[in-house]
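Missing here: one protein chain of the complex. Every other protein chain is in place.
Letters A and B mark the chains as written, and numbering starts fresh at 1 in each.
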Amino acid sequence: MKLERSDRGPLWAFLGPAIILMLVFFVIPVIYVAVVSLMKWNGISAPEFRNIRNYMLLFKDKAFIRSVTNNVIWALVAGFIQVPLAMVMAIILSRKPKGWKFFRTVYFFPQVISGIALAMLWRAVYNAETGLLNGILKSVGMGHLACDWLGGIKTAFPAVLIYWVFYVGYYMVIMMADITTIDESYYEAATIDGATDFQQAIHITIPLIRRTSLLTCVTLASVMGLRQFEQVYMLTNGGPANTTSTIVLYMYKKLQDSNYGVASASAVILILVGVVFIVAIRKLFEGRSETVKVKKVRAGK
Amino acid sequence: MSQTRVRPSLQGRELILAVLRWFLIIFFALYTLFPLIWLFISSLKTNFEFLAGSPFALPAVPQWQNYINALTVAGLGRMLLNSVIVGLSATVFNIIVASMGAYCISRFRFNGREKIFTLFTAGILVPLNALMVPYFVIITKLGLINTYGGMILLYCAIGIPMSTFLIRGLMDSIPMELEEAAYIDGCGFFGRFFHIILPLSRTGIVTAATFEFLTCWNEFVFANLLVSSEKLRTIQVGIRYFTNQFSTDYVSMYAAIMISIIPSIIGYILFQEQIIAGMTSGAVKG
Partner (left out) sequence: MKKALALLLALCMIFALCACGQQAAPAPAAEKPAEAPAAEAPAAEAPAAPAEEIVINFPSVWVGTDSKAPYMEKLIAQFNEENAGSIKVVVEEQTDYQAARDKLRTTITTGNTPDLCILDTTYDIKAYTTSGKFMDLSPYLAEGWGQDFTDGAIDAWSVDGKVCFLPFESAVFTPIYNTKIFNEIGWDHFPATYDEFFQFCKDAKAAGYNAMGQMAGENGWSSMLWYSLIVEAIGGKDVYADGLKNPAFVQAAEVLKQMYDYTFEGALSAGAGDVNGHWLKRDTAIYLNGPWWVANLYKEENAVDGVLLADDCEVAANPKYEGGKGEGGLVTTVQAFLAAAEQTDPAKKEAVVKFIKYLTDPEHVSELALTSGAMFFVKYEPSPETNLISQKLTQVANDADFTIIHVNGAFPTAFSTEFPAAVSALIGGQVDAQGFVDQLQTAIDMAE
């Protein structure tokens, strides 16, 4: 919509509070972090200007490189495995099978449960001696595969990643909210034409949510993947040998060391990586202008 | 002839799809219920059973005492109330500010619109742990340290990027024609916002509100940092009452977690009803 002169005042009044909050709580603190990232500072003594030395240190640190790699993998898995899974579930549930309300509520539970509990459970599942996973493997005669999942240098990261991929409730709820706004008449027409549920999903639902909630979810999931901290912190604390570390965990540890400079530098890098992701995802889902067109078609029906 | 050959195969496929569908539904349901059940069982054990026994065994005698412990010793009641106060206030403010912002970004073209939106999206990325020092200073400078206000303001602010992002996503899918028609009928800026956009983006708003509330409910770092008075502590601080420097009273902690989950699950279920009601009455009517 074109901005009318009479709208200009109210527009800024509406946008104002959000922008002020963003400035005070994001822009200024982030600039502060960026400034600190150029310094050597332990929080007690006077800060010393270091130029980009903190960044050089980071790129020389294997643990940091590993953290960045892990986060990128995490973001990709989240965006391109977790979200599609969530989409499948959203489509299934939006066809309102028996008990769909119940299931939709249940799927959201992990979001409600404190992260501590989730991490403690999965530690118990992966435990080498008493763990459920090894127990199952042994009982089906695959005991040779049993191992210390979270302690193995090769197995720890996949173990941390895999269990988490299946918690899809968060994104499912977002997509379901969108799917339910699709006009029923589409599906009615398709059903008359003899299209199966599967065909309807492919030809109606997915194209219609693709540039709205699907894009939202892929972006969100990737960003959440990049920000991953709590689960790793409580499951493995980045171990073994930093193989499950993430950028935020790395940063947190540097904060514990009172190494504010390096911690801030890693935060800056996280933001940069994230911006690259957001832009790339938007490019992948093509320009936004088409969104309007699709929706117009939908509304026109 | 071809008709008869196609139909059974279609039915076969439908059957497979139905089986697959129910397999997925039940798999995901078990997968998500599993932690809750495990948590509940663990919360009824003794610490000795929890530490030394199998993590998946049932308790010999259910220890309801753990719940009494959690409620009385840790004083969870007051903390639940604080969490509700802080969470609800922050959510209300957050949603008001974010939906107004999202409206502007979604419905109007103006200079810097995309830049502002990118800024908001990038906000989701910011690792808040890195901002402990600046946030502490800001809240102190505003004189809001150790008050509900400080927590509410901070939670409201840190949820802005996410809420704006979610609400904008939904507002984008409201057809422009609707608003244009209203505009031609003489409906002003506020009228269009309150009478057309807000009702139609209800699902997005409820989704965003749910997430914002849960963020507040589950936030611990700043709840601990910004408040020192026991009277203002929130539930996440309460859950950690049973940890100390050297050991953790796991079972009481799990009981506390169970207690902290119950209100949010009930709240969520009630909220879900609202979403459903909103969806049926406010479905896009083209």
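Everything that follows uses one rule, which is that a contact is a pair of C-beta atoms (placed from the backbone, for glycine too) under 8 Å apart; a residue touches a chain by one contact, two chains touch by 3 or more.
Please read these numbers as outputs of a predicted model, since none were measured by experiment.
Taking the complete complex into account, A:S258 is the one of A:T69, A:S185 or A:S258 that touches the chain left out. Although one chain is not drawn, the whole complex shows that of A:S37, A:N71 or A:N127 it is A:N127 that touches it. Residue B:M132 is the one among B:M132, B:A182 or B:L198 that touches the chain missing from this view.
One of A:L21, A:I113 or A:L150 touches the chain omitted from the figure, and that residue is A:L150. One chain of the complex is left out; on subunit B, the residues touching it are 46-48, 50-52, 74, 132-134, 136-137, 140-141, 143-147, 220-221, 224-225, 228-232, 237, 240-250, 252. Where subunit A meets the chain that is not shown, the touching residues are 27-28, 31-32, 35-36, 42-47, 57, 61, 63, 123, 126-129, 148-153, 156, 236-242, 245, 253-260, 262.
Methods note: only the chains that are shown with their structure count from here on.
In this assembly, the C-alpha centroid of subunit A lies 14 Å from the C-alpha centroid of subunit B.
Subunit B makes touch with subunit A in their complex at residues 10, 13-14, 17, 21-22, 24-25, 28-29, 31-36, 38-39, 42, 54-56, 97-98, 100-101, 103-105, 107-110, 116, 118-127, 129-135, 138, 154, 156-158, 160-162, 164-166, 169-170, 172-180, 183, 188-190, 193, 203-204, 206-207, 210-211, 214, 218, 236, 239, 250, 253-254, 257, 260-261, 264-265, 268-269, 272, 275-276, 279, 283-284, 286.
Subunit A makes touch with subunit B in their complex at residues 1-3, 6-7, 10-11, 14-15, 17-19, 21-22, 24-30, 32-33, 43, 88-89, 92-93, 97, 101, 103-118, 120-121, 124, 127, 130-132, 135, 166-170, 173-174, 177-178, 180-181, 183, 196-198, 212-213, 215-216, 219-220, 223, 226-227, 229, 247-248, 251-252, 255, 260, 263-264, 267, 270-271, 274-275, 278, 288, 291-292, 295-296, 298-301.
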